[in-house]
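Just passing along the structure, written as C-alpha cells.
All protein chains of the complex are present and in place, except for one that has been dropped.
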Amino acid sequence: MGDNTLGTKFRITSFGESHGKVVGVVIDGTPAGLKIDLDYIQRELNTRKPGQSSFTTARKEQDRVEALSGIFNDRTTGAPICLIIKNQDVDSSNYESSKNLLRPSHADYVSLQKFGDFADFRGSGRFSGRITAGFVMAGAIAKQLLSKVNISILAYTKSVGNVEDNKDHSINDLEPLLQRRKKSPVGALDIEISKKMEKLIEITKKANDSVGGTIRCIINKLPPGIGGPIFNSLESNISKGVFSIPAVKGIEFGAGFRASRMKGSEHNDPWTIKNGEIKATKNDSGGIIGGISTGMPIVFTVAVKPTPSIGKIQKTVNIKTMEEDDIKIEGRHDPCIVPRAIVVVESIAAIVILDFLLIEGKIPSVLKD
Amino acid sequence: MGDNTLGTKFRITSFGESHGKVVGVVIDGTPAGLKIDLDYIQRELNTRKPGQSSFTTARKEQDRVEALSGIFNDRTTGAPICLIIKNQDVDSSNYESSKNLLRPSHADYVSLQKFGDFADFRGSGRFSGRITAGFVMAGAIAKQLLSKVNISILAYTKSVGNVEDNKDHSINDLEPLLQRRKKSPVGALDIEISKKMEKLIEITKKANDSVGGTIRCIINKLPPGIGGPIFNSLESNISKGVFSIPAVKGIEFGAGFRASRMKGSEHNDPWTIKNGEIKATKNDSGGIIGGISTGMPIVFTVAVKPTPSIGKIQKTVNIKTMEEDDIKIEGRHDPCIVPRAIVVVESIAAIVILDFLLIEGKIPSVLKD
Amino acid sequence: MGDNTLGTKFRITSFGESHGKVVGVVIDGTPAGLKIDLDYIQRELNTRKPGQSSFTTARKEQDRVEALSGIFNDRTTGAPICLIIKNQDVDSSNYESSKNLLRPSHADYVSLQKFGDFADFRGSGRFSGRITAGFVMAGAIAKQLLSKVNISILAYTKSVGNVEDNKDHSINDLEPLLQRRKKSPVGALDIEISKKMEKLIEITKKANDSVGGTIRCIINKLPPGIGGPIFNSLESNISKGVFSIPAVKGIEFGAGFRASRMKGSEHNDPWTIKNGEIKATKNDSGGIIGGISTGMPIVFTVAVKPTPSIGKIQKTVNIKTMEEDDIKIEGRHDPCIVPRAIVVVESIAAIVILDFLLIEGKIPSVLKD
Partner (left out) sequence: MGDNTLGTKFRITSFGESHGKVVGVVIDGTPAGLKIDLDYIQRELNTRKPGQSSFTTARKEQDRVEALSGIFNDRTTGAPICLIIKNQDVDSSNYESSKNLLRPSHADYVSLQKFGDFADFRGSGRFSGRITAGFVMAGAIAKQLLSKVNISILAYTKSVGNVEDNKDHSINDLEPLLQRRKKSPVGALDIEISKKMEKLIEITKKANDSVGGTIRCIINKLPPGIGGPIFNSLESNISKGVFSIPAVKGIEFGAGFRASRMKGSEHNDPWTIKNGEIKATKNDSGGIIGGISTGMPIVFTVAVKPTPSIGKIQKTVNIKTMEEDDIKIEGRHDPCIVPRAIVVVESIAAIVILDFLLIEGKIPSVLKD
C-alpha cells in the first residue's frame, strides 16, 4: 500500500503536483558514502524536461534539482534523501476553462470518483507525467550506485506508431548504444528508423493528434540468482514499477507476446558454456527464468499509449450539466510521449533492480571508495 | 518483500513443494462471517487439476482441499485460513536421473544460483506450476466474497499458438460466457476456435513439443474510483500478481501493445451518458485510466510461454561435468499449459481486486448475510 | 522496513537533519477534503519548539511550517502532503571541535558503526530530537482528522525524576485537562506537582546535569473493536511508534509493570452496564484487551531517559586516538526533555490510531463537511 511509495529496502516516496509548488521524491535506503553527482541527476532530468525539441510540449521548466536532505560533503549519509524541482511555467488557465468537461482517456473522471472534487486538477495534478521527474531523480541515484557494481541500463524507442526497430540490440556493452541514442531526437538507436519516427511525429502533431509507441529496456550485467519464484519475481516487481508510469499499458519480457505463438522447441533457450561460464545460447527468456535472473541481459518492452491530450475536437460529457458536449483541449502537449518516457523507464528499472540487490545483500550498507 | 506473500489487507502466503507433503496457502484478512463453500473451492481446483484431459499432464492427483484453520461453523471467523492439498502421485525418479542436466528455460540453473544445491528439485519444487493450486484456493475464497458485491471475473483462452480469438467478449453478464467456456476442453469461448486449438495442441503433443498462448481476463462490475495514480495503480498490482504465475511473460491492459500503434484520436475513449450514468463509449483503456477503475470492465491479456518441458532432445550443459550434453526430458508434461492456467489468472485477479476493495473500505470486516 | 517510514494506510516518511537545510515529512494516505488549519500545525510545533522557557535549550528556531504539496484550496486533495520547517539557528562549531570524542549514551559510536564516518554528525543529524518536528506536523494533521470522529488525545508529564503525579486523569472529557496543562510550563496537570517539577529541573540545570521523567498519554473515544490479536495489536503498533521517539526507553499500557505485581482478582476489569452500554468498571487494561480496544480510554505511560547531553565532565574515548579522554559537552541542551516530548507522544499516538481507523474502514477516503 501507500499510493506513493515504491520499494522495500531502496524505497522512494513521491510527492508534488504538476502545478503545485514542487515535484519531489524522498529516497530511503541509499547506502552511506555514495558520491553524488548532482550534475548527472540534472542531465538525466533534462532528457525528460519539456521543451527540448519540437516533438515535445512547449512548457518551459528549468527543472533544477535541489537536495533538501541526506547529502553531506557531496556524499550520501545513509539518511533519507529529499530531492525536489520547483514548478515555474505554471499556466493553469486552460485547465480552469474546461474544468467541467471530462477529457477522454484522461483521469478527470476517475479522479472525481476517487478524490471527489478536492484533487488539484491543475495540469492533471498527481496524474501528470511531470510526477515522473521524481522517479528520474531517484533513478539517477540508483544508477550511480548500480554503476559501482557494473550494472548498466539502457532504454530506447523501439517503435512509434507502426515504425518499428526490430533488431536485437541486447549486447554486452551498452556504451555504443548510448552514443547512437544521443544522435536521435526521439531516442532511437537506428538513424534511419529515427528519421521515420520523427517524420511520423511531425505529421501527427500537425494533425492535432498524438501517437503511441514502445520502449525497450536492457539491463546489463545483473548477476544470476537475483529475484525469486512467484510473488517476488523480477517480472512482478519490474512490472509493478513500470505500470506506475502514466500511459504505460503493456509490458513483456524477452519474447513476450511473441512467445505465446511459439513452440517450446523454438522458445527454449538451450544452455551452453562460454569462456567457462554457463550461458544461454539465446535470450528469448529476457534474462529471467522462474522469476530469477539468468545472468543474460534483462530485456523488457513497454507499450505506451498515445497522449490522450489532442487538439482534435472530441465527444465527451460535461460533469456539471451531465450533458454530452464537445471538447477541444488547449494547452501544450506532447504529440508522442515516448522519447521523454525513455529515461523514466530506465529509472524505474534502476530503482527496482537496486532494491533487489540491497535486499539480497549484494551491496553493502556503507560504501568504501 | 517476502517471496511468498502477496497483498496487504487480503494477504496470501504460499507454501509447499511439487513433491513435498503438501501445497498450501494461508489467507489472511478475509472478513468474518463469509459462508465458505468448500465444494466450490474444490471445483475451482479441479479445473487446474492435472489429468483432466488428453491435453494435460498424466499426473493423477486428488487435490482434495483441506481446511486447517480459520473456518468455524462453515463460516470465516476473521482468523487466518490455512488450506492445503496433499501431494500423492509423486514420482521423483525421472528428476533424479537427469538431476545434473540443466533443463533449457527451466529454473534448474537459477535455482542453483539462488539456493545452492539445497532446493527441493523434485518436480521443480517451488518453481512448479503446482504451487498455483494455493493461488486457486485463495482465489476461490476471494471470488466468493467478490460475488457478494456483484463483482465477477472470467478468463478464457484467447489464443493457442497462432490460433486466436479476436472477438471482444467483454459484456455485462459473464454467465453466458462461462457456460460457453465449459463446453471447450481448452477453455475457449468460441466452439469453432476451440476445435482448432485442440487440434493444434494434439499435433504439438505428438511432436513431443509444446505451444504457448494467451489468456484474456475480464473483471466485471468493479465500481469506478478503485486504485490510484502511480505506484498503487490497478495495473501495477494486477501485473505484480499475474507475473507470479509461472510461464507468464507479458501482460497488457485494454488495447495494450495495439495502443502503441494507434493515434490518440483512435485510442481515446470518449465519455457519454448511458441511463443517466457516465460511461466510456468504448473500452480501449481496459477499464483503467490513471491507474484507477473507470467503471467499465477491466480487461487484460496475458502471454503464456510454451511449457519448457518437451520430449524433444535439446542441447544443454551438465552442471557436474561442466560439459555440453543432450537432454531428453522424461516425465509427464502439458503440451499447452494455457487451459489449466485460466483459473489461476482469475484467482490472482480476484485476490488483487479484493485486496483493493478491502483497503479502500468498500467491504466491511464483518459480513451480515 | 524503511528506517524512515511509519504506517500502512496513513503513512509518514521522515527526512531532514538537525543542521541540514530542513526537517520534513511526507504524509501519505490522508483522505481528500480535510480542511487543514496550518495555524494549528504551527501551534502544535510551537509546543516542542526550542527556546520556549528556561527549561529548554536556548536554540532559537522559527520552526515555521511550510506546505510543499498535497493541499489545495486549504484542503487535502488525497495526494501526499509534504511539510517542512527550515533550520536557521545552526551553529555546528561545538560539534566540530569534539567530533572525535564519543559522547556517552549518545549515538556517536553507533552512528559510526552503522554509517561509517559519512553521517551528518552536526547537531546529532538524524539522531536529533529535532527530527520529531516532522512527527508533530504529521500528528497535527492526524489529530485534525481524528477530531472529526470525536477522538481526542492528551499527554502530560506524569513524573520528572522522583516527582510524580499518581492520580488517574483518564476522564471522559479531555478539554479541562488541556486547560490545566496549559498553565504548567512543564506540561503537568497538577499545579502543585508542576511547581515541584520546575524546581527539580532548575536545580538539575544549575548542576550541569539532566533528569528523566515519564509521560502519560490518554486516547479518548476510540470505539471498541479496533486492533487485533498478536502482531497487529494496538500495543504492538503504538509501542513501535513510541520507541521511534529518541530517549524513550519504556512503555506500559494500563497498569503495566504494576500489573506484574497484582493478583488476577485485583487486576481484572469486571464488565458492567452503564447507560445501556457495556463498560469495564475500571481500566487496568488501559483500554486494550487481546490487542483490541475495549471502548474505555487507551492509557499508556512512556519512560523518558535523562538527556544524555550534560555539561558535567564525563569519561569517554577518543575515536581517532583510541585513547580514553574526558569530555565536556558544550552547546545548548535541555535539562529535561519531557515537556517538549509531550506533543511528540501525542502525535505518534494520533498517527498510529488514525492508521488503524483508516485500515479498518472507519474513516472514508473522501470527507464531506
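Residue numbering begins at 1 within each chain, and the chains themselves are lettered A, B and C in the order written.
Definition applied: a residue touches a chain if its C-beta (ideal position, glycine included) is under 8 Å from a C-beta of that chain, and two chains touch if they have at least 3 such contacts.
What you see is a predicted model, and the numbers here were worked out from it, not measured in a lab.
Participant: Decide which residue listed in C:144, C:210 or C:347 touches the omitted chain of the complex.
Facilitator: C:210
Participant: Out of C:123, C:187, C:228 or C:297, which residue would touch the omitted chain in the full complex?
Facilitator: C:228
Participant: What subunit B residues would touch the chain not displayed?
Facilitator: Output for subunit B: 1-5, 8-9, 11, 13-17, 20-22, 24, 26, 28-29, 32-33, 67-70, 72, 75-82, 84, 114-116, 118-120, 125-126, 365-366, 368.
Participant: For subunit C, enumerate the residues touching the unshown chain of the complex.
Facilitator: 1-6, 8-9, 14, 102, 104-107, 109-111, 113-114, 126-127, 131, 159, 161-162, 204, 209-214, 224-233, 235-237, 239-241, 243-244, 246, 248-257, 259-273, 276, 278, 280-281, 284-286, 289-295, 303-310, 312, 314-317, 319, 322-324, 359
Participant: Name, in rising order, the residues on subunit A that touch the hidden chain in the full complex.
Facilitator: 1, 8-9, 358-361, 364-365
Keep this in mind: only the chains that are shown with their structure count from here on.
Participant: Which one chain sits nearest the middle, judging by mean Cα positions?
Facilitator: Looking at where each chain's C-alpha mean falls, the closest to the middle is A.
Participant: For subunit C, which other chain has the most distant CA centre?
Facilitator: For subunit C, the chain whose C-alpha mean is farthest off is B.
Participant: Whole-Å distance, subunit B centre to subunit C centre, using C-alpha means?
Facilitator: Result: the chain centres lie 46 Å from each other.
Participant: Give, as an integer number of Å, the spacing between the C-alpha centres of subunit C and subunit A.
Facilitator: Measuring from centre to centre gives 39 Å for this pair.
Participant: Residues of subunit A that contact two or more other chains, please.
Facilitator: 1-5, 8-9, 14, 114, 126, in rising order.
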